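A single protein chain has been removed from this complex, and every other one stays in its place.
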Amino acid sequence: MKNGRDARTTLMNHAELAENFIKDGERTTWHDETLWFVRKKRDLAAFQLPEWEALREAASQIKHNGLSNMHDYLVAFEEKATANGIKIHWAMDALEHNQIVHSILKENSIAEIIKSKSMLTEECHLNEYLIEHGVDVVDTDLGERIVQLREEKPSHIVLPAIHLKKEDVGETFHKYLGTEKGNKDPQYLTEAARQHLREKFVSRKAALTGVNFAVAETGEFVVCTNEGNADMGAHLADVHIACMGFEKIIPERKHLGVFLRLLARSATGQPITTYSSHFKKPRPGQQMHIVIVDNGRSQQLGREDFRNSLKCIRCGACMNTCPVYRRSGGHSYHSAVAGPIGSILAPNLDMRKNADLPFASTLCGSCSNVCPVKIDIHEQLYKWRQVLVKEGHVPFGKKVAMQAMTFTLSHPGVFKTAGKVGRSMMGLAPFTVSNGLNPWYKQREMPAPPKESFREWFSKNRNGQ
Amino acid sequence: MDSRAYILEAIAKNQPSSNPLPDISSIAVVDYDVVEKFKTILEGIGGQAIEIQNLDEVVSYVKSYFNEGQRIISTLPELASVAEIGWQNQDPHTLENVELNILRAQFGVAENAALWLTEAQLGQRVAPFITQNLAVVIDKNNLVATMHHAYDRIANAEYGFGLYLAGPSKTADIEQSLVLGAHGSRTMTVFLLS
Partner (left out) sequence: MNVALFIPCYVDQFYPQVAIATLELLEKYGCDVHFPKNQTCCGQPMANSGFEHLTHGCNELFVENFTGFDYIVCPSGSCTLHIKEHLGDPAITRKCYELTEFLTDVLVVDDLKVKFPYKVGLHQSCHGQRGLKLAQMSELNAPPFSKVERLLNQVEGLELVNLDRKDECCGFGGTFCVAEEALSVRMGQDRLQDHLKNGTQVLTAADMSCLMHMEGIIRREKLPIKVMHLAEILNGSTVEELAV
């Protein structure tokens, strides 16, 4: 399946995509257990720091301060970075971001680039834009390179190929990198990728990276990787372009201490990523650019109920803990960022297309409690539901059913009658509810109707006090 | 209106009311010996810790594990007998064939076995990444407990590029199987100097 979704599935909603995913029961079990294991690693790491909850609270407050002084912090960041020799660009939306990146490359006559992980560039569909305009793009994060070769989208923001088994990777590398047929040893395959991508690092003139944190106080930005691919690209390239949503700003350098302690532990259970690179000035002779992107973020900033979603540091902990994500996979969210955080970010970008996402949840609250910056994810999911209904993005049948329900539940007499009728029907003619049209009945029995309701019992046995 | 003005204006209009920054000066809880912690964590992340009394031991190490045909570089003048010293101004691409690079860190962080180096210690930015094997010398009394202590040490130092380096490069992108040696160095040895 191309892109992780083809033209047909782009029109499918989460429920349909999840149902397809679940059809392969064994694979669902494998996907669920793999991600639950990552959640457990996070727990182990978090429980080693007695100050873990204090760190989460501090991170949340630092990010809030960041959001509330965003204008001044951005101006300060730009000033410092510019004085350090970095060129700053501003992009209102995805298209402008793509155009800016392309124009930098054109000015330097570069038609081949390497990229390290950036969810922002996924959101902007940068790869497609550049390819359309004659620029060859190679993703260098191993997981991203795998999905790129397979023409799929990443399914997880930290573990892009988590939906694939070793066999799948072995097949892909055999096809594109010439590895041995049937060899699925991760060591062997990683070595092949190392050689294949090393050639690109050494030969390509432009490298594009994301930004994990941008420090207003000093104008520096930090990129965190385990593989070293962002650095292999940036330190060999003539042109380094770093792309960031403006919400990546943090106030002071020392705040990096808080975030770097939380990020990797939340994401994978490691105390820190192998490399945490602080870029402050271009390498002598190198051009360094930062593209600061809005693309709906300033709008989200203005939404009182949803602005906290901008605190996100893209750790993926919410995805690993989410029982729904684990059993439906990232592709069922049809969005650059999937899972719980994706479901509160995406409706801001396109309400109609993403109206299904806030409903892809039982509101269990696990996500909010693993979030290192304490985003009230499950509460925002609830609030998005209210917004989506008000904006009319809910099926007409549901609206009618809800209005009927409202009437019944506001009128005790009607409620009692409806209940009695329902139970009688179920007792006398079970096939009226226990049939193929009732989704509950597909894989579950209906509850057995008792002979009397509680209120009837109470009336008889407690004289209706 | 240009994009910059548009974005900044939208942000100014939409940003919420401010709260003060939290005091993080005493957030760290340290109940361990920094050297022991550093060694344990380093081993856990795939690195190797070797305690040494002087730099001659590094020379011996290089002679034992590497042969003459392999390109070895370093920023430490004391290692001139086994390593190239003057590569800092070469084109970074020429470092592609380096087998072992030996650097010295400013300080290390016990809680995550990370070492902090800036350009002065790195020689070249790409140096710790492009090498097949990496070794870093650190004074034992230059270990701090946590990242908060680390940033206190860094304070408002000026640098063009700074790096926390923790262990060898790695990936678990293929079915969560951990593989050491992704695109950066395959191995990482830390010489703890007394």
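Labels A and B are assigned to the chains in the order they are written; within every chain, residues are numbered from 1.
The definition used in the following text is that a contact is a pair of C-beta atoms (placed from the backbone, for glycine too) under 8 Å apart; a residue touches a chain by one contact, two chains touch by 3 or more.
Quick caveat, the model's predicted, so the values are computed rather than measured.
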**Message:** Considering all chains of the complex, which shown ones does the missing chain contact?
**Reply:** A
**Message:** If the hidden chain were put back, which residues of chain A would touch it?
**Reply:** 14-15, 18-19, 22, 25, 28, 32, 36, 43, 46-47, 49-50, 52-53, 321, 323-324, 327-328, 359-366, 369-370, 382, 385-390, 394, 398, 402-403, 405-406, 408-412, 415, 419, 422-423, 439-440, 442-450, 452-459, 462, 464-465
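As a convention for this text, only the chains that are shown with their structure count from here on.
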**Asked** Taking each chain's centre as the mean position of its Cα atoms, how many Å separate chain A from chain B?
**Response** 29
**Fill in**
Per the touch rule above, chain B residues touching chain A in the complex are 2-4, 6-8, 10-22, 24, 27-29, 31, 41, 45, 92-93, 96, 111-114, 124-126, 129-130, 146-148, 150-152, 154, 156, 159-177, 179, 181-185
**Message:** With touch defined as at the start, can you tell me which chain A residues reach chain B in the complex?
**Reply:** 34, 37-38, 49-51, 54-55, 57-58, 61-62, 64-65, 67-71, 74-75, 84, 90-92, 96, 140-143, 146, 159-162, 164-166, 169, 186-187, 189-191, 193-194, 197-198, 201-202, 218, 226-229, 231-232, 234-236, 246, 251-258, 260-261, 268, 270-283, 292, 294, 298-299, 301-302, 304, 307
